[in-house]
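What you see is the complex with one protein chain gone and the rest in place.
On to chain A.
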């Protein structure tokens, strides 16, 4: 496809912004100044000041002499970039590919977008009038290359839209400064009498390179379209993204629902055709007042079932506050995975295990409501220490690598921390005769022999545990242990679990 670029030039970016913030400055000539090399220099002037002969780079004192009522405001470093980023984010409604062009411009890759606004003329007019009505003094141009658009926007005098393929001709009459060249090179060109691009474009490349360097040739080629220019996009485009601009701002829940459904439908159709499914997706709602509301969902198994994904978003619709209305919805599937075709084969209301889609969908809903970290599944781990005898499964379809051990008795309930008990026992290595737990005396009637569980010395140093299964006179069964040897001074008894 023929690529088309729009370059927008904000002629008085920072001063326009300040005028918007402080309307009383509208009728006052004012400048931004900054100290550069022990000299207070003007970094930006508003149009009133400019009309009276104040230009950028002039010393503030000189300017004050020219314009008596000049207001001098200290420069805010980094303000241009901040403003351009915000304006660029606003421009995403016109094209998903927006790049900031410091110090005072934006570049939009609008390939395939213009027809949505009824052709390129209407498109460019819409952008410019909207920006001007916001209060920014802008000029824009639309050509085949970034370089040519930049040049026409700033130096073009005839028309802002250059038909495909005609940009080399349109550049001919412009000054060399339109090529985004280094000031040193511009000086040299000036001295040599090259006042327009026309005057040197016919010269041999090698001669130009020898005199003006490789950078000069690169800029020239970029403007002519011989060299690809890569834009640093404000928002990198996700490969799976759907957009839905709205004719009128959406303000109702039903409207949002329809928008989400429409987006999901086209996304799922595309994913299904490629055999893929969503793992994480983000819905962005661009509001009329410039705010962007994001909501994200995640799934346990990759899914391209529209109904299911919609259910996940449905839980979050109430978080989307439309206020004055939403004019653009985008849906990005940031993480996409292959869908296991078995999933659908196994789907049936009966006899489904963990691979079941219905279960995965249920867990997705729960994870999106209460948090994925609240859902656990455990797999056996080949370690004896009771607290470490199982580990968290990373996914729903992870299979146990070992068998669950059944050879040693393990309690149904395990206290998160062993609790201290007072114990009387007959002989050093005998199970206790009685113990007191939370003020209740338990007389032991039956007990099993000790099971010694050693600590894993390579992990932590500490006392081993001698576990006993004991049953008191009422038939209540407990798991108690003595930490360390009987004779040790620091050996203590703990209750650790309850048996069924």
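To be clear about the criterion, contacts are C-beta pairs under 8 Å (C-beta built on N, C-alpha and C of every residue); 3 or more make two chains touch, one makes a residue touch a chain; residues count from 1.
We take it that contacts and distances are computed from a predicted model.
A.B. asks: Just to verify: the chain that's not displayed, which of "Spermidine/putrescine transport system permease protein", "Nitrile hydratase subunit beta", "Protein ImuA" or "ABC transporter ATP-binding protein" does UniProt list as its protein name?
C.D. replies: "Protein ImuA"
A.B. asks: Which residue among A:82, A:269, A:377 or A:452 touches the omitted chain?
C.D. replies: Counting the whole complex, the residue in contact with the absent chain is A:377.
A.B. asks: Have a look at A:159, A:205, A:269 or A:476 and name the one touching the chain we're not showing.
C.D. replies: Final answer for the missing-chain contact: A:476.
A.B. asks: Write down which of A:168, A:213 or A:411 is the residue touching the left-out chain.
C.D. replies: Only one of A:168, A:213 or A:411 touches the chain omitted from view, namely A:411.
A.B. asks: To test your reading of the contact rule: which positions on chain A touch the chain that is missing from view?
C.D. replies: That gives, for chain A, the contact residues 348-354, 356, 358-359, 361-363, 365-366, 369-370, 374-380, 386, 389-390, 393, 399-400, 404-406, 409-416, 426, 430-431, 433, 444-449, 469-471, 473-477, 497-500.
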